[in-house]
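Only a single protein chain was left out; the remaining protein chains are all shown in position.
Order of writing sets the labels: A and B. Residues in every chain begin at 1.
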Amino acid sequence: MGQVNNILARLSALDRRIIFLLVAVAVIVPLLIPIGLPVDITKPVKNIYDKVESLPEGSVVVVSIDYDPGSEAELYPATEAFLEHCFRKNLRIFMLALWPAGTPLGNMALENIGAHYNKKYGVDYINVGYKPGGPVMLLSLGKNVGDMVKTDYAGVPIDSLPLGKEVKSARDMALVMSLSAGDPGVLHWIIYFHARFGIPVCAATTAIMAPQQYPYLASGQLVGLMGGLKGAAEYETLVKRRGRALAGMDSQSIVHALLVLFIILGNVILVYQRSKR
Amino acid sequence: MEVLGVWIASLLTLAIYSFLYKDNPFYKVAEHIFVGISAGYWAVILWFDFAWPNLFEPLIVKGNMVYLIPIIIGLLMFAPFIPKLSWLVRIPLTFTMGISMALFITQIIQGDILPQLQATFLPLAGIHPFKVFSNLLIIAGVVFTLIYFYFSKEHKGTLGFAAKVGIWFMMVSFGASFGYTVMARISLLIGRVYFLLHNWLGII
Partner (left out) sequence: MKSILPIIVVFGFGFFMLVSFFIPLKGIQDTSQTFQNWYIGVMAFFIFIGIFNIIKINLEKIQRRLRDWQYSIILLICLLVMMAAGFIGGPEGGLFLYFYKNVQIPLGATMFSLLAFFVASAAFRAFRARSPEATLLLIAAVLVMIGRVPIGYWIWHGFPNLVEWIMTVPNTAAKRGILFGIDLGMISMGLRVLLGIERSYMGGGKE
């Protein structure tokens, strides 16, 4: 009994740096020695995939980079996986960013994936860069793209690009994908853009935001949802792409298991301390 | 150049993680570099992606004087630096508040309240019994959660019980949110470790 007492007392006084170290090990080891746990596909992710599959060739998909480097780890793999699917289906991409630091991230993904499918800038995809004004901007964009977009991200007049000339208003858009880490982001695409213009919206959000999107999934205002890195891993599985999200899933699983152990241990200590009192 | 970039990125990453041991000058340097670089980035992007093509070019190159109005209203943001005129900062604030609030009110009704209300009127017959149970739970959960937020009457008796059930629903929902928050944080860490092992050390 005394021994148990001793161990629990020591555990409850554990230096947090030891916990930090355990977490680091739980992340690093599965990356070095992958286990290959199978990834299940959830319905909200499958819904995005099916929606993209259903679009006719040449349709314009709006991809909105509503995140910045702070969420790059979660949302960049989703960006690439989604673009891969769109380019494979010969859909055209109209990219913009509601977050100032999003544009180059979007460009990186467009260039990486676009090159693989021999897509041409200006014809198959364009990036019009950062647009301030959040929700109000979206209302203007839907009515008349030209009001908000004079040039692309590099300053090239939008009218000189074939795809830029074609996208005049929301009517020319088939689907919106908001890769969203907060406000402005997916909520504004739903409440402002979708409500006003009726264009279907799907999203890839940080895991933190994912639970808040469920009422919109239920109401049909959101077609589908990739929640966090797991959502991206599901999409990578669907499009048969071995990307960063899938590579990270073993670590994700092991750390979660470790944290659940921490929670259980913390509560055992609590129960033990109570019973002693 | 490319290799140097990866080294810079990796060393900065490690500088931030050194905070886990304790606060130290390496962390502080990295933190200030981040704020400085980010602010510089915003200034450049805002100018090239928006301010020049949408405000200043139409005014200066095409001579369209209407664009003076938003520019002047915007410049009033700097009024507080001239004590006598500091009150003028209220013009851009009230201008943007007036427009955004009006749009917010109409859109929140059209785009949020009505569709969400509609989605709460769920069918309770002619479907699988478990689906009936789930739908009942959703309807009850929405109502009880709302009752919790009804503060005009003391939460006692039936109202008190209903509010308590509302709390149970919220607790499940907060638990789910916590689970997802953990997931998000871990994913960010995985992203950085992946970068160090893959891009920097090249061992995976």
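Points to keep in mind about this one:
One rule holds in what follows: a residue touches a chain if its C-beta (ideal position, glycine included) is under 8 Å from a C-beta of that chain, and two chains touch if they have at least 3 such contacts.
A quick note: this is a predicted structure, and the numbers were derived from the prediction, not measured.
Residue-wise, the contact with the chain that is not shown comes from A:Asn144, picked out of A:Asn6, A:Ser54, A:Asn112 or A:Asn144. One chain of the complex is left out; on chain B, the residues touching it are 1, 5-6, 8-10, 12-13, 16-17, 19-20, 28-51, 54-55, 66-67, 69-71, 73-75, 77-80, 86-106, 108-109, 112-113, 116-117, 119-120, 134, 137-146, 148-149, 166-183, 185-186, 188-189, 191-192, 195. The omitted chain makes contact with chain A at the following residues, 14, 16, 19-20, 22-23, 37-40, 42-43, 68-73, 100-101, 103-105, 108, 129, 131-134, 136-137, 139-140, 143-144, 147-148, 153-155, 211-212, 214-215, 217-218, 227, 230, 249-250, 252-260, 262-263, 265-267, 270.
Here is the rule we use: only the chains that are shown with their structure count from here on.
In this assembly, the C-alpha centroid of chain A lies 14 Å from the C-alpha centroid of chain B. Residues 17, 20, 23-24, 27-28, 31-32, 71-74, 100-101, 103, 129-132, 135-136, 139, 148, 150-151, 153, 155, 190-192, 194-196, 206-208, 210-212, 215, 218-221, 227-230, 244, 247-248, 251-252, 255-256, 259 of chain A are the ones that touch chain B when the two sit in their complex.
Residues of chain B that touch chain A in their complex: 20-21, 38, 41-42, 45-46, 48-50, 52-54, 57, 99-100, 103-104, 107-108, 110-112, 115-116, 118-119, 138, 173, 176-177, 180-184, 186-194, 197, 203-204.
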